[in-house]
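Here it is: the structure, laid out below.
The complex appears here minus one protein chain, its other protein chains still in place.
Coming up: chain A.
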Amino acid sequence: MDKFKLAVLFFVFQTACFAQDKIDGVVLEMTAANKEVALQGANVYWLNSQIGTITNGKGEFNIAFSDEYNKLVISYVGFETDTLTITSPGTITHILRPSSELDEVVVEKKRDAVQKSFASTQNVITVNSAELLKAACCNLSESFETNPAIDVNFSDALTGTKQIQMLGLTSPYLLITQENIPMVRGASQAYGLTFTPGTWVESIQITKGAGSVVNGYESISGQINTELVKPFTDELLFVNAYGNVNGRLELNTHINTKLSDKIGTGIYIHGNLRNKKEENNGDGFLDAPVADQINIMNRWQYQNAEKGWVSFLNLRYLNDEKQTGEIDFDPDAWIRLRSANESGSLDDSTYRTQSEALGWGSEINTQRFDASLKLGYVFPELPFQSFGFQTSYSDHRQDSYYGFNRYDIDHKSVFSNLLFNSIIGDTRNKFTTGLTYAYDRYNELVNTGNFSRQDVSAGAFFEYSYENLEKLSLTAGLRIDSHNRLGTYLTPRLHMRYTPWDRGSLRASFGRGRRAANIFAENQQLFASARAIQILDTEGSIYGLDPEDAWNYGVSFLQGFTFLNRPGNITLDYYKTDFKNQVVVDWENPNAVFFYNLDGKSVANSFQVEVNHEILNSLELRTAYKYYDVNTDYRNGNLQKPLQAQHRFFVNLGYETQAKENGAQWKFDYTLHTLGEQRLPNTDVNPPEFRLGEFAQGYSLMNAQVTKVFSKAMEVYVGGENLTNFKQQNPVLGAEDPFGANFDTSIVYAPIMGRMFYAGFRYKL
C-alpha cells in the first residue's frame, strides 16, 4: 500500500515537475471590429535554438522552457514578428499586429505560382508582342518572319497564302493551339493561320520537337501556342491601321472595359480589304487575291485572386472571302452558268465552252464561328495544386471552287480537356493528369464526290516533371487515347534538360505523334491545277488511308556568352522525325496528284545553328543557318521533298534609340532570308515548253521597317518587303490555257509580288 502511494506521489510530482518547465500560450490577432481571433499556424521559437513549434487551431501552443534561452519569437505571415523576453515558465497570451504591406506580397506570390510552367525542359522559344511589331503585319502566318525557328513558305500562286514549316515539315505536322486549345486543324489547316490578326496576339510559344502530352497526341514536329491579349491587361482602346501600295488595307480596333475588379470584357474587331487588282508579271492572273475579311471576337475574363478562380470565355465570328484567277474573271457570271448547268437548263458542252470564254477563276469563302471556355482554380492554401477545364466548339464552313474543281467543307469540332496539377512529396516533383474528349464531324464535297466522317476520341494522360532547381530537370508524359479511326494507342513523350556548366543548357527530347491526314483540306492548292486526284489505297479508315504515325527525336544545346561586354547566346539544334506511316502526297507526275500510305522510309532531319548577340549598344543581331534533309520513299524511289530549300540563312538586325521619358524613340529593323536551291516536282512528261528544270535557283529576300514612337499613345511605322524585288518568273504553268492539260499554279518557290511598301499607325489609350 505504501509502495503504491509512493508511486502515485512520484508520478504526480513528475508531472508537476514537467509542467513547470513549459510555456503554455495563445497567439491572437485583433480584427478590425476589435475582436480577438486565434491565429492558427503562427511560428513560436526560442531565438538561436533548435526548439520551436506552431500554434494549433485555437491559437494555442506549448513549448519546453529552458534556462539557456530567454527570447521567445512569435511570427506569422502578414504580421509583425515579436520577440518576448521570458525568464520563467508559465502561460502567456500574445496579440500580433498585422503588417498590411506583407499581405500584398502574398497575393503576388500566388500569381507567380500560377504562372510557373513545367515547360522549362522543352525547347521553347517565346515570342512576345514587341517582337511581333517588327514585321508590322497582319496575321499569325506572317508573324514568324523575324524568327529563325519557323520558315515561312508560299503555298500557291493563286492565294499567295503563306504556309509555315518547322523542322522541314509543313504546318499539319505542328500542333497549333490558341491558349492551349487546338485551333488550326482540320478544315482550317490551309488558311487558319491567316484568321488570327497580329494585334490580337500577346505572345507565341514555339516548342521544337515533341510537345507535351497535355495538349493531345497530334503534334509531331512541334507546337505553336498563341496567347491572345486579355481584357485586364490590354489597352482600353487600341487602334491600328495598315495600308500597302498593293491595295491591302487593314484596321484593328480593341475596346476593353473592366466591369469590376473581377470581370473584364473586350471587343476586338479586325477588317481587311484588298479590292485593287494586281497583275504585274503579264500572265493574265491576279498576283494576289481580291479579298476581304471581317473578324470579331468578344472575350470575357474573370479572376478572383483571393478565391483562386480564373476564367475566360471567347466568342468569335469570321467571314473571309477571296477571289482569284484571271484578271477579268467575273465570279457572278460564272456562278450563274454553273447553277444553270446544275439545274439542267444548260448542257455540259455549252457550259464548258461558255465557261472557257468567261475565263478561269476561283473563290474561297469561309465562315467560321468559335466559342471557347477556360476555367482554372488554384487552391488558395496550396499554390502548387490546381485544376483546369478547357472546352471549345467551332463550326467552319468553306465553300470554294478552283475553275471546274469544286471543294466545300463543313467541319464541326468539340474539344474538352480537364486537368489536375499537384505534387508528389514536394514541388520538385510535379504532375499533371487529366482527360480529353474530342469530336469532329466533317462533310466534304470534292467535285462530285461526297466524303463525310465523324471522329470521336477520348483519352487520359499523366505527365510527371522533376525540377531540382539546379542541374537536371525532366518531363515525362504518357497518354492513352481511343479513337474510332486511329484505334487505341499510347503516346509517350520525354523531355530532359541538363546544365553542365554556367549558362549552358543541354536538352533532349523524344516522342510520338499520330494524326488523321485531311488530305483535301491540307492540299487545297493542288485543286488549282489540271492534276487528277487519285487515292491509291482503299483499306484504311480515313479516305482509304491509314493514320499518320511518327517519332521525333531531338537534341539542342544552348550556351550563353559575353563578348565585348555584351550578352549573347549560341544554339545548336538537331532534330529528326521518323515516320512509321505517312500519307505521301506525290505530285511528281504533272498530270496527277497521288495520295498513298508510306511504303519504306520517310525522314526529316534538321540542323540549325543560331547566334544572337548585342553587337553594339541597342543593336541586336540574330543570325541562323539551317540545313534540311527531308526525304521520302515515293513510288518511284527516294526523293527530297519538293519546294524545300536544303540550305537557309537568316539575319535579323534590330536597333532602338534610347526611349525618352514620354516613350518617344526610333526603332529600326532589317531581315534577310537567303534560300538555297529547291528541288522542283518532276515535269518531264510535259511538252518541252511546260517543263521546269530539276532545281529552282536560290535567292534572297530583304524586309525592313522603321517605327517612330511619338509617345506612349502614338506610333507610326513604314516598311518594305522583298526590297531586292525578286520574283518567280512563271508562277502559273500553262497560263495561256487554264482549262488545258498543263495548267498548274501549285509550283511556287519564290514571291509572286515584287517590292512592296507599307505604312501604318498604332494608337492606344
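Heads up, the rule we're going with is that a contact is a pair of C-beta atoms (placed from the backbone, for glycine too) under 8 Å apart; a residue touches a chain by one contact, two chains touch by 3 or more; residues count from 1.
One rule holds in what follows: contacts and distances are computed from a predicted model.
J.: So one subunit is absent here. Using its UniProt record, which name fits best from "Metal transporter", "Cytochrome ubiquinol oxidase subunit I", "S-adenosylmethionine:tRNA ribosyltransferase-isomerase" or "Carboxypeptidase regulatory-like domain protein"?
T.: Answer from the record: the omitted chain is "Metal transporter".
J.: Touch as defined at the start, partner being the missing chain; which of A:Glu381, A:Glu539 or A:Glu661 qualifies?
T.: The single option touching the absent chain is A:Glu381.
J.: Quick one: say which of A:Gly425, A:Gly637 or A:Pro688 touches the chain that got left out.
T.: Answering carefully, the residue with contact to the hidden chain is A:Gly425.
J.: Among A:Gln40, A:Ser129, A:Gln354 or A:Asn569, exactly one should touch the missing chain; which is it?
T.: That would be A:Gln40, which touches the missing chain.
J.: Residues on chain A that touch the omitted chain in the whole complex?
T.: Touching the chain left out of view, chain A contributes residues 40-41, 43, 45-54, 57, 73, 75-77, 81, 102, 105-106, 109, 112-113, 379, 381-385, 387, 389, 416, 418, 420, 423, 425-428, 435, 437, 468-470.
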